[in-house]
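Only one protein chain is missing; all other protein chains are in place.
Then we have subunit A:
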Amino acid sequence: MGVEGIGAKVLRKEDRRFITGRGRYVDDMSVPGMKYAAFVRSPHAHARITGIDKSAAEAMPGVIGVLDGKQLQGDGIGNLICGWAVSSKDGTPMKMGAYPALASEVVRYVGQPLAVVVAETRAQARDAADALAVEYEELPVVTKAVDALKDGAPQLHPEAPGNLIFDWELGDRSATDAAFAKAAHVTKIHIHNNRLVPNPMEPRAALGHYDMAEDHYTCWTTSQNPHVARLVMSAFYNVAPEHKLRVIAPDVGGGFGSKIYIYPEEIVCLWASKRTGVPVKWTSDRTEAFLTDAHGRDHETEVELALDADNKILGLKVETTANLGAYMSLFSSSVPTYLYATLLSGQYDIPAIHANVKAVYTNTVPVDAYRGAGRPEATFVVERTMETAARELGISPAELRRKNFIRSFPHQTPVIMAYDAGDFEACLNAGMEAADVAGFEGRRAEAKSRGKLRGLGMSCYIEACGIAPSKAVGSLGAGVGLWESAEVRVNPVGTIEILTGSHSHGQGHETTFSQLVAERFGLPVDNVQVIHGDTDKVQFGMGTYGSRSGAVGMSAIVKALDKVEAKAKKIAAHVLEADEGDIVIENGEVKVAGTDKKLGWHEVCLGAYTAHNLPDGMEPGLKEGAFYDPTNFTFPAGCYICEVEVDPETGTTEVVQFVAADDFGRVINPMIVEGQVHGGIAQGIGQALLEGTHYDDSGQLITASYMDYAMPRAWDLPMFKVSTTETLCPGNPLGMKGCGEAGAIGSPPAVINAITDAIGNNDLTMPATPEKVWKALNAVE
């Protein structure tokens, strides 16, 4: 592999600038003449706008313009779209309420923007935004999805009677009913999957610049997918024609899904720049981030698992109500459907599954994909249920899982997915050994002697990433293809630029992508530059989410490298007068196998550009592009085992051990993969123990700052024991599966299973705060 090739723990190239504070983020960008935007946001969760008086705001110092939703509509700026069409089980299309970038008639969540002020300074813009006089007629509010479905609930959108967006199903209901009729045991539980606020370290920001002289637009934005942003802003929002719009997503400080979407603010900054004639920058503060970044999760689920007398699973029934918030965000419809119910088979051979999902409007921030997106919700349902069933049946949770593992591949589940490869038992065994499960009872007894309740919980997750085969997702309602593109530009001196449609916002692409070149040609990673995040540089791309940059993005790079390699070999064979098939490239040299005839890599590259001695008919240059469309999802899987100690006097949970045994297929950089797993587990433990999002009855977000929203910190976490096993994904050239979300997907059920084991009460919802655990303990005593 070479010291910097595939499998090497190469230090991250990008970290020099990140850890010395020299990253370049949107808020660092500035354009001559740039001014600042502040948004006027609804203080009410549901209200009719009965009047806007701009006179006071317009008279404030430094104000350049005050723009509202009527002007936005008048200029033909389109409503926000949802990019995945999901139909109800009766065939009717999803019922989407109009979602304008600036509200002009009704506001439906606290923080929804309805006007923008552009001023000379940030503070002046904010002062004038506060001075805008808006009259509201308050309307009744509903924040919980289950309540929104009740008769007499406040109605959000005329397009969606009863607040129901869709009532969707997957699987075979009658086959599942028949399976349950034969059951020897049925396990039933209620699952609450708590709403989460994404909290990337860098808040969102946008800088819109309309250049009148060139009739050209530039938008710097905190985006995980700048090309998609350009496409959507031009094709649907009519902000600018695609060929006259450049979107740049420079360094982006974390996204976790929340920066996939095209939000009102970037649309408005571009539009306002044209309207006011000045470049317009907006940077979210942390409060705005809490109030307006798309939230994650928020499911209520009833689940039933049927088992036969031999403890083999017969069937699974799932009824989920998903809160999508006040508007449908860009991929909101896919998260509780095709990214959720398709994973309900877990790692198990389940003959019959039926899932029903109701998606519901409420007066809350829109909900969309957040690290894992549907798959954490599915894993939580399956793995809490498996653990509960094992306890009810009096058998070990590991044995129940082992008994029901899928063992031959490919395996077609009853819920669309066809698993291509895996070895679930290998992960389980690796996890149990690393966790010393055999020694647990001894540790439990020792903890008891210290007055602590020790518990062990596991979670055997599977997820689908590397999204996704374009034809397949198209048939399921996706509005885009989910391929990726790459271009490999070899310079005359032999250094290489990789242009990719993937976007790095913390993943370390500049390093891992360079390692592919090191592996292929034996060049140092320092000779490779990875270019991304700019629609003027990279022709097109679908961006980064769903752990797709390895399995899809790198596969496109591999295809382009194949073409570069083939042309370089042709040139070398011609120059060295050898057969093309005898040429090998290694350690930066292009050799004729079995001889001492060779050229330096740089000589071949220079030869391609001087074009003095190329094969007849060959074009000069050495630059190749490729598009890669995956043939299937990839299926990372693993076994997570959590051990906790609960303090019975206070209900405090300490995670004392956490083991992750993952199968990610081929690992390019183990250090980066470990980092991804660490971060994912931290977020998963955060969801399980800490992160609670609370609205009050009037729809105010009362956890709108770190005073009340509990983020995980280093001291909340143990040192993780992580390891990987490897079954290669047969569907892509490198055999990769994806590691970006696994930690967040696999860990929450392991934590809750451990706590419920410790306290002997299975009735516990996330986040398992000290008070909740204390109450659950008192309920059984």
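Going forward, contacts are C-beta pairs under 8 Å (C-beta built on N, C-alpha and C of every residue); 3 or more make two chains touch, one makes a residue touch a chain; residues count from 1.
In this section, contacts and distances are computed from a predicted model.
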item	value
Name per UniProt, for the chain absent here [options: "Fumarate reductase subunit C", "Ferritin", "Xanthine dehydrogenase family protein subunit M" or "Type-4 uracil-DNA glycosylase"]	"Xanthine dehydrogenase family protein subunit M"
Which residue of A:G477, A:G692, A:G731 or A:G746 touches the chain not shown here	A:G692
Of A:D27, A:D68, A:D127 or A:D420, the residue in touch with the unshown chain	A:D127
Among A:F440, A:F664 or A:Y709, the residue in touch with the chain that has been omitted	A:Y709
Positions on subunit A contacted by the hidden chain, ascending	123, 126-127, 130, 287, 649-652, 689-690, 692, 694, 702-703, 706-711, 713, 769-771, 774-775
